[in-house]
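Sending over a structure as structure tokens; questions will come in a sec.
With one protein chain withheld, the remaining protein chains of the complex are depicted in position.
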Amino acid sequence: MKIFIDCDPGVDDSIAILFALFRKDVEIVGISTSVGNVSASKGAENAMRILKLAGYEGKIPVCAGAEKPLRGECEDFPTFIHGVNGTGNVELPATSQRPMDMDVSDFMYQKACDHAGELVLISLGRMTNLANTLARYPDYAGKIKRVVAMGGTVYASGNVSPVVEANIGGDPEAADIAMQADWDMTLVGLDVTTVTHLTRADVDKLLRCCNPAKKDAVSFISKALQHYMNGSRIQNYTMEYSPLHDPLAMVVAVDPSVVTTRKMVTRVECGGTYCRGKIVVDLREQPIKGRFVEHCLEVNSRKALNELFAAFQN
Amino acid sequence: MKIFIDCDPGVDDSIAILFALFRKDVEIVGISTSVGNVSASKGAENAMRILKLAGYEGKIPVCAGAEKPLRGECEDFPTFIHGVNGTGNVELPATSQRPMDMDVSDFMYQKACDHAGELVLISLGRMTNLANTLARYPDYAGKIKRVVAMGGTVYASGNVSPVVEANIGGDPEAADIAMQADWDMTLVGLDVTTVTHLTRADVDKLLRCCNPAKKDAVSFISKALQHYMNGSRIQNYTMEYSPLHDPLAMVVAVDPSVVTTRKMVTRVECGGTYCRGKIVVDLREQPIKGRFVEHCLEVNSRKALNELFAAFQN
Amino acid sequence: MKIFIDCDPGVDDSIAILFALFRKDVEIVGISTSVGNVSASKGAENAMRILKLAGYEGKIPVCAGAEKPLRGECEDFPTFIHGVNGTGNVELPATSQRPMDMDVSDFMYQKACDHAGELVLISLGRMTNLANTLARYPDYAGKIKRVVAMGGTVYASGNVSPVVEANIGGDPEAADIAMQADWDMTLVGLDVTTVTHLTRADVDKLLRCCNPAKKDAVSFISKALQHYMNGSRIQNYTMEYSPLHDPLAMVVAVDPSVVTTRKMVTRVECGGTYCRGKIVVDLREQPIKGRFVEHCLEVNSRKALNELFAAFQN
Partner (left out) sequence: MKIFIDCDPGVDDSIAILFALFRKDVEIVGISTSVGNVSASKGAENAMRILKLAGYEGKIPVCAGAEKPLRGECEDFPTFIHGVNGTGNVELPATSQRPMDMDVSDFMYQKACDHAGELVLISLGRMTNLANTLARYPDYAGKIKRVVAMGGTVYASGNVSPVVEANIGGDPEAADIAMQADWDMTLVGLDVTTVTHLTRADVDKLLRCCNPAKKDAVSFISKALQHYMNGSRIQNYTMEYSPLHDPLAMVVAVDPSVVTTRKMVTRVECGGTYCRGKIVVDLREQPIKGRFVEHCLEVNSRKALNELFAAFQN
């Protein structure tokens, strides 16, 4: 399975990338970044260091993308979650790899053309890069096999407003554009990620069980999660665990059987006080105009976590 | 139990009023109307004709209130549901009763003072009159025992947008004011009203089982529902049944055991394209500022319907 | 939020009091005790030592109340659960605070008058003091904003008989009087407390995560729970966890959104072999005479526990 990852690493993005790298049935053909957990350029740097950590230095092209959402400015970075450097204040060894010196949309489109019809697009951040590429290349959507995106929430509480998740809330206009594109999109949102608990106890077990060749990666995860779980504790009162956001999306991409889903006519609300960035699904008999997006509603959390950890043991 | 009804009759408002009139343990001390299903003045006329139909002509004061929401103009009346006259195009006999010649807020406040601490306010339409009275009389909320309101939806689909119910969507600013007032409010919304089905078959049974003295009222209900159920069919594809909106709120007021509820920090979204009028509940650990409003989540529909019909048999 | 606590500390009462003391949005205006887990006088002493432990020595008045239920004598104290001293056999430092030298009903009524209309009464033990105060001061109920009581069970198993919970079973006559009073009462019973598991693992986490200024309180909790969890294990075969009784009632008082509830016509059975103290709810169409009491039916246990622990971290 060939995938392209658009992300904003980010502690949980990093874990998701490591999982993908270690899955033998997954091939990452490219990585792009946008502003979110950190700046797009910092995110690209983090992605490349993650590649090195896993033994893939210089082997997968990385390209920095949008530093701003389609509309408005960025808010402060959530450093209490991801640390100042995006990797939980854990300093990863520097890499000699350099980001692609090209426009991110050109990069994304080129990769889509190279693997037309077989590329799965994994979106782990805001959808700004996706929207820009769709705007520049009207046939981009047609070249992508399907999209699996971490983002949104249908029934669960939001994390940047009562009803809004951060990736969608960070660029609602881009998300609406991406969701109205002519491709199959699966949203892995807070309905499933917040009930899948990544615990300190499990990470400790993984440290003991992991493949020695992947020990560095697991050690990094363990350390980065200290800051991340503490941020989760401050925000959501979770002690020594956190929700599993981006890695769950990656697990769903490779094994969709861990979730139950429903395809619903979907739009993104772009206005309002509490609802800017809210996923609006229309289940009425005569719905508004909008495309069917597949939303994950329930998850076999234990199985998803075990599959995630297994990639570090094999 | 003493109640004050603010409504916009309306076919289902009419059934709710008849139910309250026929419950031996309920005393209606006043009725006010606002624009909604029909104009406020037409709604007042309908309310008075309903009183006459049930043998209460001139015995309960009725006052017409707001003809406009707090902000903006009114949209067209939903005549395909409630008919041109608001009572499903069934012409009720004229009444000699005249509406109160006074401001609706003065009227509502006076009734609240007359029965301070024991009056249950039943809100079956937009909350414009409530908001205006709260603004004029800051101690109004403190005189009301509790509020039971038909309106909103937390998890179910909306009926004027994918996520918005008509009573709240018709005046979001007023609803938010009413919900932030210092009183206990229970919202009977689409989560429970749309799963409670008022069927033609049941109404036919009621025609056979009803108290002869209440036959005229039941006949009216039966006829008015022809238009109402047809409107429901056109809008929601329901054949020979409709959701039970306002009457369910009235049943919950007299017997709260038919529903399960959850109190949640609640605000009303007043902006946006799809979400203006949406009920926003915040279940996060550190919620936004807002009051706890009690929302009905599940309903024993069969029991609620049987209690509704029983008032016409006894 | 101003609260008055009537209790019988008791290990779980102590945790509940500490939680209330550490919640910034809660102000305890008084504490009364009745016989239950220990004698009323011993309970008062325990409450005062808890106040000292949390840095509130002498700042909140404590009054000892009923040493007997309305009818009959007391059974032996449940020392295998709460220890001989009521605090799990952990010896708390002595305090110079002395209990109020006045009748408990006078004390309770005075506090209700001082904060008329805004005081939330938290009942964590038998309702003997409540019943006596209601009898002496007929207008007591009207001065209380609402009552949140730990006690009873509707569908879950009892803990002193197959169908009876200890607080209600310890004084059924008092409980029936309290439930028929003209105030809003929410019962947090075994239906929700026995499915909310306080685990040794979570307490260990809290020891690591807590605010250093609250370390003494958490250490006390950790130690007292050794005896308490052991008692739970002997009685209910629970290994290293216990149900969460009194603290859950306190959490519900500050955040009612953690539970779903149903208001039901309620009486307390005062006779019988197995049913003396049973909560009798009447959901029939034509119920017996009785007031609507709100019963908690389901709980978001994880959220409730996290909110409980958060007060010791902030």
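The letters A, B and C name the chains in turn, as written, and every chain counts its residues from 1.
Note that in this section contacts are C-beta pairs under 8 Å (C-beta built on N, C-alpha and C of every residue); 3 or more make two chains touch, one makes a residue touch a chain.
For clarity, every value in this text was computed on a predicted model and none was experimentally measured.
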item: For the chain not depicted, the shown chains it touches; value: B, C
item: Candidates B:Asp202, B:Asp216, B:Glu240 or B:Glu298 - the one touching the absent chain; value: B:Asp202
item: Residue in contact with the excluded chain [from C:Arg49, C:Lys111, C:His227 or C:Lys278]; value: C:Lys278
item: Residues of subunit C in contact with the chain not shown; value: 155, 157-159, 161-163, 235-237, 265, 267, 269-276, 278, 280-288
item: Footprint left on subunit B by the chain that the document does not show; value: 202, 205-206, 208-209, 306-307, 309-310, 313
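Here is the rule we use: only the chains that are shown with their structure count from here on.
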item: Intercentroid distance (Cα basis), subunit C paired with subunit A, Å; value: 45
item: Residues of subunit C engaged with two or more neighbouring chains; value: 306-307, 310
